[in-house]
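Shown below is the structure under consideration.
All protein chains but one are shown in place.
Chain lettering (A, B and C) follows the sequence in which the chains are written, and residue indices restart at 1 in each chain.
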Amino acid sequence: MIIPEYSLGLLVAFAAMGVAFFAMMRETDGFHRLLLTDLIEVVSLAFIALIGTDLAEALILPGLVVGTSELIALSEIYRIKEGYTRPPDAGLQIEVMESAPGILAALLVVYGIVLSGFSGGVVAGLGVLFYLLCRGHDERFELIETASGYSWALWIVAFFIFMILPQYWFFAVMLSGSAILVKVMAKMSLIGTMRGGPNA
Amino acid sequence: MKRTTITYGLAASALVIVAAWAALAASLIPLWAAETAMVIAFPVLVLFLGLWWRAPGGEEDIPFIGY
Amino acid sequence: MPDIGGDPLFVLEFGDILHYYTPYTITLFLLALIFTGLAIASRPERQIDIAFGGDAYYAKETTVSEMRFRRFMAIACGLATLGAMGSGDLFNFTLFVSLVGIANIGIVAAVKNRHVLDAAYEYGIVAMVATLPLFGGAALVVATTGTLAIPALAAGGFAVPLVAKAFLALGVIGEGMAPFYAAKAEMFRAPGAPYVIMCSLSSLLIFLRVVEIVITI
Partner (left out) sequence: MIEYLVFAAAFGLLLLGLHRKVIARVQLRPGPPVWQEILHALKFSFKSTWVPKTASATLYVGVVLIGIGIWSAALFVVLAGESILILFAIYMLHKIVEHGFGLSSGSPYGKFGGVRSVISAASEIPLFVTIAAIYFFTDSLLLRDIVAYQAVHGPLLLIAPPAAIAMYIVILSKLPYGPFSIVESKELVSGYKTEHFGVWRAGISVIDGTKTFVLLFAFVAIFIGAMPFWAALVIMTIVLVSLSFVCAVTPMLSPFDSVTVQGIVTLLMVGYAAVLWWVMP
């Protein structure tokens, strides 16, 4: 099971862990400590990645999700505790960002729908993200989250069809493909709306 | 709580305990089932017994905050 | 099968990922369930505080929106704890534990009070740093033994390195730091007993479970 390079990689990971913890110990500023925790998260992902099998890939994803959500939660706490409530100014003043978003986003979304599934969701989500980033939008978390939630439920339904009614596999494939497309797209587009507007 | 509610609660918990005890003695149910029934019913019995024979209740008040 | 917590009562298998309950874990599971029910059913209390420098006192109120959020977080915390109690897969266990950590941060962070937020922030950083030993421990176990199933590890024949066990225990202690922050009393200055109790209960339960796991594997 143990590949020869494993112990070498482990050594490096332990060294990185030492560096990260040392930095964490030295740092006193709250914000910098928050940034350093991300360094530590990455080392923990490295520990998993060192396993070097398909399993590692499957394990990294939840680890990454947990780490990211903790980071988001903590930065939200930091923001409130320090009283940073002012929404940021309008973004960059670049001409392309005024004219291009519509057509670029449309292209990406259409291509994403053609691809469908997980990777299609990423491409289409990138389009939506880019659009929202350039044109600006209120934070409408709940709306987007609802769409994502429903599509997740459809995805699960598709799995049940696979298990219970295998003869309708084609329908289930299409259902799960489009549901995961919508879900990933919705999740990614959330990033584009994060600018401290009314969060409804 | 109303007096009748308390009486019913007391009766119910006592009944559960007696039933579990009798069923165990007659080896109708395994030991763990009787124990589970006791663990659930005994605390209820203790509290309802107290509530059943307690003195009349008073007005609710704010907690004690110092001498 | 590990027999340290009694003979297994129930095993649920999904391929090589499984859930199992021994008398020990079922006790913990039921207690988590009861307290989750209490968190759902009870309304927050109104803490009495004495105004400094006089005889006056006042009762802190919890707003409805704050109560809703914290109740939601307490329920999430309870569900994560329930998962951690029954999981027979080491990685699932670590995920549930880190979920408990996040939910704990959420429970306290909803209180809009500077001191409480400061404490929650500090605790959050500890909880986040603790994911390193937590996931690292699980990764070391799977790298050296090739399996994550606790019953398989308990059956013997594997040499689980001591450092992996230490990492697991350290990670859980880090995620369950909430009660130790009680020494600062900031986190408990927040009213809302049913939710605050979920914090310390979940920390305690994951700690109790990891002790079983570390002795078993």
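FYI, a residue touches a chain if its C-beta (ideal position, glycine included) is under 8 Å from a C-beta of that chain, and two chains touch if they have at least 3 such contacts.
Everything numeric here is computed off the predicted structure, so don't read it as measured data.
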Missing chain: touched chains present in the view: B, C
Omitted-chain contact residue, chosen from C:Leu28, C:Leu95, C:Ala110 or C:Ile217: C:Leu28
Footprint left on subunit C by the chain that the document does not show: 3-6, 22-24, 27-28, 31, 34-35, 38, 41-50, 59, 179-180, 182-183, 185, 188, 191, 193-194, 196-197, 200-201, 204, 208, 211-212, 215
Absent-chain interface as seen on subunit B, which is shown: 17, 20-21, 24, 31, 34-35, 38-40, 42-44, 46-47, 49-51, 53-65
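Rule of thumb we're sticking to: only the chains that are shown with their structure count from here on.
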Centroid spacing, where centroids are CA-atom means, of subunit A and subunit B in whole angstrom: 52
Averaged-CA centre spacing for the pair subunit C and subunit A, given as whole angstrom: 25
Residue numbers on subunit A that touch subunit C, as the complex places them: 1-2, 6, 10, 13, 17, 20-21, 24, 30, 33-34, 37, 40-41, 43-45, 47-48, 50-51, 55-56, 59, 62-63, 66-67, 69-71, 73-74, 76-78, 80-81
Complex contact set, residues of subunit C against subunit A: 91, 95, 98-99, 101-102, 105-106, 109, 112, 114, 117-118, 120-121, 124-125, 127-129, 131-132, 134-136, 138-140, 142-146
